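What you see is the complex with one protein chain gone and the rest in place.
Now for subunit A:
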């Protein structure tokens, strides 16, 4: 491992504030809360992909030891907030939840059809195997290629006036048609699943008839609170959602899924707290996935490598009952300076469960295609792929005709290329060998839109000068608490040990869920602002205590003290300020949100990846042997956790490129890769040394901390870089992921 990339010389990163509780196993995850009288629910799921339930025989299950109830559409309680219409007659926008146990209709294989609640999990599992469900089958359609003619403009786009998913074109199409050099290619990514190691789990507790607490694995306690309150017609404050620790999610926890509703319904029905943990195989049909997507790219350039046009068409899979839209084709409008650019986005409804956002949603998919196509065109032009990208560098946003708030992608390319040793690369594919292996290198760019949502944070200074900072934000793994602690410590001039950051509880100040790389930009800003406000208060209060503050200097804070100016040698301790003013604590709550700058600048995170692969010429096995990843996300709040975030993204990209594939047997509309023996994610041996670099320059236009999101761009582009490296190693262009040995021998 390259130590240099590990340690930023000027860095004194915080280690994870929750590291110790996690590695010692004392962090409490959703399924681990100790609740008296707890009952256990196990789902029975459908074995057909379309049709309806004709009968449910549950007598045997009901008679099994420990069973409290067998719940299905036949006897489920009414959920008061659900609209009393039939299941959506036409596809609804995403978020219009599928209503579990509502009627006998089957929309997808793996749909919950019944639920056994019993005293122990083992009793529930056993009884669930005794429930007999009979169906009236209808012909289902799950095969993407066989149904492409049914793809169309999403209904949500047809209805909305200003949807970003509308067909788009700028410039003159003839530029592309008449381009001197053109490539046209189709790229496919299969269905891929988030499969975090911690399965989704919930404990639902009705504290009173009108008071609900859930310990639920999700990525947004506030949105879960809102959705549950609405479904059960309760005031928001009567619903508490707790999700303090999360064992990975990658997008699978953004929505409130049917199993969550099922557990809450079960708890109401059996009048006991109920725990429901999804089985690994149920994780494939319960919490979304990255949709099967086919993309066609047409790119043209002049012989000298000037892009003449980009046409990017993409069709993604959705369910028959909901529309899930994602940014698949959008990057092609903004990334390169091409006079002509056009995009088209279509959805293909199939008899499957609804997909959802998965790390780098849309962009990871779209940029695999765009960056593969750029590589193909560079090859056709006999041009170095990096040089080709630099030649078409967009100095301003060609889509919105706005200046970038900040863009250091060029610096990323340069730094990454230098660290990787790109300039020594032989251009000819299949021209380098190492120890009998074919050696290749490839690169790709990365971008992801900037998201900042209104966020609140509260800072509470205690009498001893320590600070509790709170916000209903989440930590699905990146180390939110650590980064927020760092921000607060810096603003307040106190040691990080004096700060405790609290998150993952719906009673805390409003914050968005953790998605779209928005946490640092949004909540980080709120924490910054609230700590600034607390600091001002402390400065004012200190000013009332000493003459020195009246000489007009600029007060500063450091080491937990307020000084009247930078030169002042004698500070006043925070604890003394509170004591002097007879305050037990000092509390400030602030909100932070974006303003007019959103209309003045185009805001993105940028990055690039350089990848080296070895391919065994006899077996077709691909091993990634080295990765250099470089990102421009404004100011880096905490190097150590940022670096882990980047590494995780690359690892996810390796999985996406080389192994992840949820294979369905379309005769049954059922996944056959439904465990970790058949659905492969990278193991340690698949992960090479990954060097991580940041430009670390503040983007002064985006927010008060100058920081943009990192979670998504860490993965966006990685699959493309790997595919490009495989092409360089073998001379074979694989356009259908994953790149497994069968595609290379």
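Worth pointing out:
Basically, a residue touches a chain if its C-beta (ideal position, glycine included) is under 8 Å from a C-beta of that chain, and two chains touch if they have at least 3 such contacts; residues count from 1.
Throughout what follows, contacts and distances are computed from a predicted model.
One subunit of the complex is not drawn; among "PadR family transcriptional regulator", "Xanthine dehydrogenase YagS FAD-binding subunit", "3-isopropylmalate dehydratase small subunit" or "Branched-chain amino acid ABC transporter permease", its UniProt record names it "Xanthine dehydrogenase YagS FAD-binding subunit". When you scan A:387, A:621 or A:736 for touch with the missing chain, the hit is A:621. Considering the full assembly, A:674 is the residue among A:142, A:269 or A:674 that touches the omitted chain. Listed residues A:126, A:193 or A:324: the one in touch with the omitted chain is A:126. Contacts to the hidden chain, counted on subunit A, fall at residues 47, 122, 125-126, 129, 281, 436, 616, 618-621, 623, 658-659, 663-665, 667-668, 670, 672-675, 677-678, 680, 682-686, 740-742, 745.
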